[in-house]
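Excluded from the complex is one protein chain; the other protein chains are retained at their positions.
All chains are identified by letter, namely A, B and C, in their written order; residue positions are counted from 1 within each chain.
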Amino acid sequence: MSVNTFGRVLRFTTWGESHGPALGAVVDGCPPGLEVSEGAIQPFLDARRPGTSRFTTQRREPDQVKILSGTFEGKSTGTPISLMIENTDQRSKDYSDVAKAYRPGHADYTYDAKYGLRDYRGGGRSSARETAARVAAGAIARLVIPEVSILAYVTEIGGDAIDREAFSAEEIGKNAFFCPDAWAAKRWEGLVDEARKDGSSLGAVVECVATGVPAGWGAPIYGKLDADLAAAMMGINAVKAVEIGDGFGAARLRGEQNADPMKPGESGSVEFDANHAGGIAGGISTGQPVVCRVAFKPTSSILIPQPTVTRDGDATEIATKGRHDPCVGIRGTPVVEAMMALVLADQKLLHRAQCG
Amino acid sequence: MSVNTFGRVLRFTTWGESHGPALGAVVDGCPPGLEVSEGAIQPFLDARRPGTSRFTTQRREPDQVKILSGTFEGKSTGTPISLMIENTDQRSKDYSDVAKAYRPGHADYTYDAKYGLRDYRGGGRSSARETAARVAAGAIARLVIPEVSILAYVTEIGGDAIDREAFSAEEIGKNAFFCPDAWAAKRWEGLVDEARKDGSSLGAVVECVATGVPAGWGAPIYGKLDADLAAAMMGINAVKAVEIGDGFGAARLRGEQNADPMKPGESGSVEFDANHAGGIAGGISTGQPVVCRVAFKPTSSILIPQPTVTRDGDATEIATKGRHDPCVGIRGTPVVEAMMALVLADQKLLHRAQCG
Amino acid sequence: MSVNTFGRVLRFTTWGESHGPALGAVVDGCPPGLEVSEGAIQPFLDARRPGTSRFTTQRREPDQVKILSGTFEGKSTGTPISLMIENTDQRSKDYSDVAKAYRPGHADYTYDAKYGLRDYRGGGRSSARETAARVAAGAIARLVIPEVSILAYVTEIGGDAIDREAFSAEEIGKNAFFCPDAWAAKRWEGLVDEARKDGSSLGAVVECVATGVPAGWGAPIYGKLDADLAAAMMGINAVKAVEIGDGFGAARLRGEQNADPMKPGESGSVEFDANHAGGIAGGISTGQPVVCRVAFKPTSSILIPQPTVTRDGDATEIATKGRHDPCVGIRGTPVVEAMMALVLADQKLLHRAQCG
Partner (left out) sequence: MSVNTFGRVLRFTTWGESHGPALGAVVDGCPPGLEVSEGAIQPFLDARRPGTSRFTTQRREPDQVKILSGTFEGKSTGTPISLMIENTDQRSKDYSDVAKAYRPGHADYTYDAKYGLRDYRGGGRSSARETAARVAAGAIARLVIPEVSILAYVTEIGGDAIDREAFSAEEIGKNAFFCPDAWAAKRWEGLVDEARKDGSSLGAVVECVATGVPAGWGAPIYGKLDADLAAAMMGINAVKAVEIGDGFGAARLRGEQNADPMKPGESGSVEFDANHAGGIAGGISTGQPVVCRVAFKPTSSILIPQPTVTRDGDATEIATKGRHDPCVGIRGTPVVEAMMALVLADQKLLHRAQCG
């Protein structure tokens, strides 16, 4: 409900700007007794961390998380867990360009239009650095849903898609792109390098699959699992589209093609012969893998000058100087996983509240 | 926050099942002094009403709305507006099939898995009849944002898309498909008729454009205008995907192609040379038209039998008998408009709260 | 969060004006499988019903509740339960006085100041008739907490208090005052009759005790059980004060007097030697009875003329004509019970969400 807070029963509130002293998240409603430690959070932050390859921004932030509250002797106490990440690489830089003129594709103009002022240093609150706080919160959410495995990966960069036949989950961690197809990863090296050298940027598509979600999570009508996922994913910086299951593809199927036929499973359970629905029907999980796909636009920060206006309303041009991600979707992948975890954990607890 | 409630400051709560005595919406937070009357709501319900052509379900419901509270002498008083629509065509029907077995693609199985029981008559709460309540609430939301015009239309049915060059807003009301392209409408007659006769169904894509939204509506980080729209749209029955602006297309553009260059407009305003962003940057409106696109899956109710299981876990087959929409996306169009209105009205008031 | 909605996980939204066609409540988040029927709700409405003795208003409303949604075959389905009560005794009356001038102690002036208009017939939304919706919702809440017994009674009218030594729970239902002390009930007959004949009114104090609440319900810091009760009770029409446990009396005790010493109970449980705390410590239930006390001001509707101003700002006098409750606290008693039930049921579910 609160605009910097996400969730109903398991909720997190984030704060912080790109160039402030720190950023953080307060996670509220966490069940007690979970093994919450910095060590359980840090690996996820490391996966999102900038500067790990030439395909991401060269900003170097250790992104070390500190737990300031909510745990005792290594366990969650049920009280708010305050997580803080200090900003350490706020390079002294000349921001006079950005202070004066609006970068197209960025939130510069809209923040000014809304608030009448803005922290222009590194994008302020609208910087994708905020997503570090989501990733930290997401690590806690994972502890709430140990029955669930979440895996996100890039399926497309700059319009070049993976070969589904070549999918290998093990491959994902072996390249700089969270790519499950070794050959695609090779191709993307060239694509991204080229875009980077051109001072341009590329978009990407990220897919996320959660397995182990039991049937019954999700809450009709305005707390549907798919609606929550849509909000969670669309709210990630640079995301412009979200699909559940077959998504737009479903709109091109006939009813009998799109049906997920059911059959008796082992020991009274139900099995499905297909998963066009992406594991959700009527806003509630079916027990199949929950599948969503999100489109990241190309990074708006590019070295190629763009026409724009100054704060005073004069025509000018602006180009991003210095460090940027040539394809923001890559580092968006751990963020997608985090948001999936946060939605599922919240819905698990909400389900427990109503249905015991 | 509440699962049958949508919105933050302007909120509506819906209730009702397909075959109960009535359904309704309670709209809370509405500004006082607006001219709220049944006459201002009914036209939108009529646009969504079933039985108006052979391309929609033959269920015949007048869908007459009654205002039970919240107005005085034709004006909103600021107190909750209770809207009720009586169900009148709950045809006596044999529901023993649906009571016993789960229809694939429907929420039958998931409601049972979640709640342990379900009202199986006509889909109960998961029926698309619930969207009548949204449309009624949306009519009130429109009164809150007189500066905004909202237009939704079908751009694709069964994979057959309109010709953007042939777009005519006037055409939309002239055919049974909310189709802005006269030729496409013609083609769709054949497509939908064929699917109907086959006992099958088709998916659709609906686009919605809101013009007149000033720059500054929307609330980062977890109340972004696009995230709200994504949740609003994905929560509509049968919707499987949502795009803002170029959506998935943006993921295939390079940074300089996707940029929306800015230039000085009249009297100090800002103009844009493109709208790839769909009128939203950083979660806040830019002043350009807000554009979103949603994918409706083919109606799950089809006459073609599908393998499924009974409540007792035995294998069986099930087919829908009787009335159904061959393409649920058609009647989804007024619902998409309603959700757009509800999101915008809520964000307008939220913006006023924080920024005056 | 919503202003006409109460609760977090079990939530209810009320709507309706004194002289509209009906009023109602939508109860959301109710666990499935509970035996929800009109018969389970009506007795509580009957207890609050006007016109049952000469000590309450002579408005005659049957206050028959109808369930419009959320149940199937007599059981809650987990979807919103819509409850409606038709207004039947909106006597045609001359409201020109109230339309023109503000009744002191009523919300006439404040509604006009806030909204710029108001439904002046019978107080509109600010009428205590709204509490019928709370009582109906409260009846459902009771089904959620079968382990808890709730009892409210009047301990004081017009400053005349019961004798605690003479307390008899059985007596409560035997008189027109929900009075647990037979002698006090006798005295109050005279007091209330006298006030009524004078065209005046009296205040009252109502106490409410919930037994069977296990230790552990309540949620620090801003969802404390006592804070929720305070909001729930203070929000009842005419309530001006709320105490938990010893309340103001606790402020006059020394630390060692106010302590509730603990001792081992049966089979590992804990027992207390006192309950100054009213069953709540740190915002969480202790397992002792939850005790609160609320002060009702004298009914603002009196026959004795009061100086006031017209809508146009001129000095005038106004007096209530016709039917009114000489002591609104009496019929407030079932409302206090309902709010206690609603708070406890919500906290039970919230506890289950977080702590399993």
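Note that contacts are C-beta pairs under 8 Å (C-beta built on N, C-alpha and C of every residue); 3 or more make two chains touch, one makes a residue touch a chain.
Treat the numbers as computed from the prediction; the structure is a model and nothing was measured.
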Filtering B:Gly29, B:Gly249 or B:Pro298 for touch with the omitted chain leaves B:Gly29
Contact with the hidden chain, among A:Gly20, A:Gly159, A:Gly199 or A:Pro307, goes to A:Gly20
Based on the whole complex, identify which of C:Ala99, C:Leu151, C:Ala182 or C:Val309 touches the chain you can't see.
C:Val309
Residues in subunit C touching the chain absent from view
1-6, 8, 14, 102, 104-107, 109-111, 113-116, 125-126, 130, 156, 158-159, 195, 200-205, 214-224, 226-235, 240-248, 250-264, 268-270, 273, 276-278, 280-287, 295-302, 304, 306-309, 313-315, 329, 350-351, 355
Logged for subunit B, residues touching the omitted partner chain are 1, 9, 29-32, 78-79, 220, 349-350, 352-356
Had the left-out chain been drawn, it would touch subunit A at residues 1-5, 8, 11, 13-17, 20-24, 26, 28-29, 32-33, 66, 68-70, 72-73, 75, 77-82, 111, 114-119, 124-125
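Going forward, only the chains that are shown with their structure count from here on.
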Quick one: report the Å distance separating subunit B from subunit C, using the average Cα coordinate of each chain.
39
Whole-Å gap separating subunit A and subunit C, where each centre is the average of the chain's CA atoms:
46
For subunit A and subunit B, what's the span in angstrom between their mean Cα positions?
26
Please output the residue numbers of subunit C that touch at least 2 other chains, ranges allowed.
1, 29, 32, 78-79
